[in-house]
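The complex appears here minus one protein chain, its other protein chains still in place.
Chain lettering (A, B and C) follows the sequence in which the chains are written, and residue indices restart at 1 in each chain.
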Amino acid sequence: MDFLVVNFAEILFYCLAVLTVAGGIGVLVFKSPVHAALSLLFTFVMVAALFLLLHAELLGAVQVLVYGGGIMVLFLFVIMLVNVKTLAPEQAFLSRLAPLAVVAGVLLGVLIAFALIFGVLVSGHGDGTALRTVGGAEIGNTEAIGAVLYTTYLVPFEIVSVVLLVAMIGAIVFGRRSAGLEIEGGGGES
Amino acid sequence: MIDATHYVVLSLILFCLGLIGVMVRRNFITVLMSLELMFNAVNLNLIAFSFRLSDLAGQVLAIFVITVAAAEAAIGLGLIIALVRLKDTVALDEADVMRG
Amino acid sequence: MKLYDFIWLVPLFPLLGAVFNGFVSNRRGLSKTTTQSVALLGAGLAWIYGWAAVIQWFFTEDHTRAYSVTAFTWITGGNLTIAGGSTAAVDIAASFQVDPLSAVMVGFVTFVGFLIHLYSVGYMHGEPDRDYARYFAYLNLFMFAMLTLITGSNLPVLFVGWEGVGLCSYLLIGFYFEKDWCAAAGKKAFIVNRIGDFGFLLAIFFAFYYFGTLEFQGLFDAMAGDHGGHYATAATIIGLLLFVGAIGKSAQIPLFVWLPDAMAGPTPVSALIHAATMVTAGVYMVARCNYFYQMSPTAMLTVAVIGGVTAVFAATIGLVQNDIKKVLAYSTVSQLGYMFLAAGVGAYVVAIFHVVTHAFFKACLFLGSGSVIHACGGEQDMRKMGGLKKYMPTTYWTFLVATIAIAGIFPFAGFFSKDEILAKVFAAGYGDLNHHGGVYYLLWSLAVIGAVLTAFYMFRLVFMTFHGEFRGGEEAEHHLHESPWTMTLPLQILGVLSIVGGFIGVPGFLWGHPEHNLIDRFLEPVVLHMDHGGHAGAHPGLGLELGLIALSLAAAGFGIWMAYRFYFVDREFVRAGKLAERFPFAYKLLLNKYWIDELYAATFVKGTVKLADLLWEIDARVIDGAVNGARHVTVGSSWLSGIFDLRVVDGLVNLVGRFYDVASLQFRRLQVGFAQGYAMVMVFGAALLLGIFFVVNL
Partner (left out) sequence: MSLADFVPFLPEIFLGCAGFIVLLAGIPLGRRGSRPVIALAVAALAATAVLIFLVGRPAAGPQLILGDMLVVDQFAVFFKLLVLAASALALVMAAGYLDRAQYSGGEFASLILFADLGMFIMASGANLASLYVGLELMALSVYVLVGYFKLEVKSNEGAVKYFVLGAASSAILLYGISLIYGTTGSLDLETIRVTLAEVPHQNFLLLLGIALVAFGMLFKVAAVPFHVWTPDAYEGAPTPVTAFISVAPKAVAFAMFLRLFAGTFAGEVEHWRMLLWIASAATMIYGNVAALTQINVKRMLAYSSIAHAGYALMGLVAGSDAGTWAVLMYMAVYAFMNLGAFGFVILLESRGYAGERIEDFAGLARRHPGAAAGMLIFMLGLAGIPPTAGFMGKLYLWAATVEAGYIWLAVISVLMSAVSLYYYFRLVVQMYLKEGDAEDESPAEMLSDRWAGAAIAVCAVMTLAIGLWPAPLVGWAKSGLSALGLV
C-alpha cells in the first residue's frame, strides 16, 4: 500500500492520461456522432481532473461547466436538430483520404515528438501556492485569477466578450430563416 | 514526481488525435469535436507550464482559449445548420463545388 | 529662359493629348475634328518644343556633360549596402536630360512621330468616332512613353518608358479585333517581351549593387574613372543582361518572333512603333549604356554576333514573303541587326546614325505600303498587286526613293549609314578588336551578303507592287486611287529625308577632313573611350576604304540586278516558279511555310506551261550558273531560317507556355475541393517544412 500512497500522484496521472487518450480515440472511431459526443464529454472530464492535479481549480471547474455543460449540450442539440438520418451510424463515416490523413497526422506528431525529446522546457519548481496567492496572501486560485484577469488581462478579456458577441451574431445570421430569400440550387427542408 | 514533460507528451497525443480527427471524419459535427480536442490539448500544455512556472498567465490564456473555443463551436454549429438547409447533409466532403 | 530646363514638357504634351482623347473624347464620342486637333497638337507641341529646346541647348551648353533636370523625387528608400561594403542612398529622381544622344533622338522621334500622326488622320478616317479617339489616345500615349524613354536620365525612368512603349504596342497591335490571331500573337508578344524585361530589371539591380547609382552620368563617370578594370565583371554581367532586354524589344534572335505578327496593327502603327521608334529603343539603350560594353569584350562580341546573324537571317526570310508588310517587318528585323552589329564593334555613333536614317526610309516604306493597302482595299498580298505605278505616282516615287535608300545606293541616306557600318566592322577585323579579329571578319562578310539580300528583296517588293500589270482583278482596279494629301505629304517629306538625311554623316576622312562627319563628332562625348587591345588605332588606308565602298555598292547593285531579272524582266515570275520546281524538297517546305510557289504554280505557271518550259530550257543552259547558284543558296538558307523560325523558336515559346499550363493544372490538382483534403495538404506541408527546418537547424 505504501507504493500506492507514495506514488499516488503518478498513478492518478497515468490512469487519467490513459482514459483521456481512450476518450480521444473514441471521438475518432465511434460511428455515431452521439457516441462520439459522449466520448468527447468523457475526455473533457478527464482533462478537468488533470487540471485539478495541476492546481488549476478554477480551470477544472470551468472545463466541466463550459465544455461539459455548455458546448456539449450545444453539440447534442444540433445533432438532434439537423436530421434524424445523421443519427444513424453512417455507412462511410471516414473521409476518402483517411489512411493518408492518419499518416500525415502521425508524421507531424513524430516531428513534434522529436522536438520534445531534444527540447528543453523552462526551468521551474512547480509551486502551487503561487497560483493561489494575491498580493502576498494565499486566498485561492479563483481569486488569484480574478485579480489578474480584471487588471493585467483586462484588454483581452473585454475583447473576448466581443468575440462572444460576434459568435452570437454569427449563429443568428446562419440560423435565422429569412423571409423573402429563396434557396438557390434546391434541397433542404426549409 | 510527474513533471511537465509528461503532460506535454499527453497533450501531444491528444493534439494529434484531434488533428487526425479533423482530417478523417466525414461528419462536420465530429470534425468540430475533433477541433475541441485540439484546443483541449493546448490547454493542458498551458496549465502544465503554468504550474511548473508558478505563473498565472498560462491559466488566464487557457480561460480565453476555452471561451474562444466555445464561440467557435457556436459559429461552426451555425454553419452546420446552414449547410443542412442548403444541401441536406452534414458530410464535409460533399461541400466540394469549388475546386481546382 | 532656358527652354531645356523644362525638357520634361516634351513627353508631357502628348500625355495630355492622350488623357483628353482617352477620357473625354472617347467617352463622349467627340467629333473626329476635335480628336485629331488635340492629338496633332500634343504631338506637334512636343515636336516644336523639343526642337527649340534642343537647339537652344546646342548653342548654350557644354556638350560633353549631360544637362540633367529633376522634375521631382520619385523613389526614396534609405541606405542600402552595395558591393564593396559601402552604402548608397536609394534616391531616384524622375529626372530628364539633354545630351547629344537624347538631342538626336528627340529631334527625329518628335518629327517622325508628328508626321505619322498627320498620316493617321487620313488613314484612320474610316473608323467610328470612338475608335478614332481611342487610336489617337494610344498613339499619343506611345509618344509620351517613347519620349520619356529617350529623355530619361536614369535607368528606372528609361524603364518606365520601356514598359510604356511595350504596353502601347500591345494595345495598338490588337486595335483591330481579330479573335483567332490575338490569342496566339498576344501570348507570343507577352512571353517574349517579358523575358527581355526580366533581363533589364536584373541589370538595374546589378547596376545599383555595383555602382550605387542609376544615373547615366554617374555610371559613366564611375566607368570612366575605373582604370584598373575593377568593374570588368560587373560590366559584363550588366551589359549582357541589358542586352537581353534589348533583344526582346528590338526583335533580335531568338526573340524576334513577335515582330512579324505585330504587323496586324494599323499600318501607321507599324511605321511608327514597329519600325521607326520603339524597336530601336534597344539600340538606343545599348548606345546609352555603351560604357558597360566598352569595358567588356565578351558583351561586345555577343552584341555583334547576334546583330550580324540576325541581319542575314531575317533578310533570307524576307526573300520569299508575299505579304507586303511582312517583307518590311523582316527587313526591319534585319536592319536592327545591322545596328547591333555596329554597336558590337564599338561604333555606337554609327548605330544611332543608322537608327536615324532607318527611321526616315523605313517609316516612308511603311507609310507607302499603308498607302498601297489603302488603295487596294485592305489587300496586303503583293501577288494581287502590280502596276500601281500609274495609279499612285507619288506613293511610287517616294517608295522607290526609300527603297534605293535602304538598298544603300549613293548618295541616298541608307548608303552612308550602312556603308559606315560595314566599314567599321571591317575595321574591327582589320584592327583585331579585342583579339577577336577573325570573328569580326566573318561578321563583315555576313553583312555584305545581307546587303545583297536587302537590295534583292526590297526591289522584288517594288517590282511586284508597282510594275507589271495589275493582278487584283478589274473590280479592285476601279478603286485604285492616290491617297489624300495628309497621307502623301508625310511620304514626300520622308522621301526627301531619305535622300538627304545621310549627309549628316558623310565620312569626311575620305578627303582628309574627319571633322566633316557631323553626327560622329556631335555624338562623340557620349561614348566612353577605351583601349581595346589588338592594334586599336589601325585604320584601313584610304584606298581600302574606297574599295570597301565600291564593294558595298556592287553588292547592292548585284541584288537589284537579280531582282530585276526575276521580277521585272520576267513579268510572270515564271523563272522563280520553275526554280521552285527544280528543288522539290525546298519547294515542299516553302509550300507549307510561305505558299509562294504553290500559288505561282496555280495562278501564273499553269496557263503558260509551254512558254515556261521553253524559257526554263534556255535559262538553265544559257544563263550563267552564278545566278542559279546564288538563288539556290538563298532558297536553301531561307528554308533553314524558316525551319528555325517555325520549329525552334516557336517551339521554345510554345514549350514555355505548355510547361506553365501543365504545371498550373498539376498545381491546381492540389485543390481537391473538400476541406479535409485541404487539411491534409496543410499537414503534409507543415510536416515537410518542419522536417526541413529541423534538419537545417541540427
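Assume contacts are C-beta pairs under 8 Å (C-beta built on N, C-alpha and C of every residue); 3 or more make two chains touch, one makes a residue touch a chain.
Computed from a prediction, not measured in an experiment: that's the story for all the values here.
Chemist: Taking the full complex into account, find the residue in C:L16, C:V90, C:I373 or C:L553 that is in contact with the omitted chain.
Modeler: Of the listed residues, the one touching the omitted chain is C:V90.
Chemist: Pick out the residues on chain A that sit against the missing chain.
Modeler: Missing-chain contacts on chain A: residues 112, 114-116, 118-122, 124, 151-156, 158-160, 162-163, 165-167, 169-170, 172-174, 178, 180-185.
Chemist: For chain C, enumerate the residues touching the unshown chain of the complex.
Modeler: 22-23, 26-27, 72-78, 80-81, 90, 94, 130-131, 134, 156, 159-160, 163, 167, 170-171, 174, 177, 179, 182-183, 186-187, 190-191, 194-195, 197-198, 201-202, 205, 208-209, 660-661, 663-665, 667-668, 670-671, 673-676, 678-679, 681-682, 684-686, 688-690, 692-694, 696-697
Chemist: Please give every residue of chain B in contact with the chain that is not shown.
Modeler: These residues of chain B touch the chain that is not shown: 4, 8, 15, 18-19, 22, 28, 31, 35, 38-39, 41-42, 45-46, 48-49, 52-53, 55, 57-58, 60-61, 64-65, 68, 71-72, 75-76, 79, 82-83, 85-87, 92, 95-99.
Everything that follows uses one rule, which is that only the chains that are shown with their structure count from here on.
Chemist: State, to the nearest whole Å, the distance from the C-alpha centre of chain B to the C-alpha centre of chain C.
Modeler: Chain centres of chain B and chain C, defined by C-alpha means, are spaced 64 Å apart.
Chemist: Between chain A and chain C, tell me the centre distance in angstrom, where each centre is the average of that chain's C-alpha atoms.
Modeler: The mean C-alpha positions of chain A and chain C differ by 70 Å.
Chemist: Cα centroid separation between chain A and chain B, in whole Å?
Modeler: Distance between chain centres: 6 Å.
Chemist: Mind pulling the chain C residues that touch 2 or more other chains?
Modeler: 674, 676-677, 679-680, 683
Chemist: What are the residues of chain A that contact at least two other chains?
Modeler: 95-97, 101, 104-105, 108, 112
Chemist: Provide the residue numbers of chain B that touch chain A in the complex, in ascending order.
Modeler: 1-10, 12-21, 23-27, 29-30, 32-34, 36-37, 40, 43-44, 47-57, 59-60, 62-64, 66-75, 77-82, 84-88, 90, 92-93
Chemist: Can you list the chain A residues touching chain C in their complex?
Modeler: So the residues of chain A in touch with chain C come to 95-97, 100-101, 104-105, 107-108, 111-112, 114-115.
Chemist: Once bound in the complex, which stretches of chain B touch chain C?
Modeler: For chain B paired with chain C, touching residues are 19, 22-24, 26, 31, 92-100.
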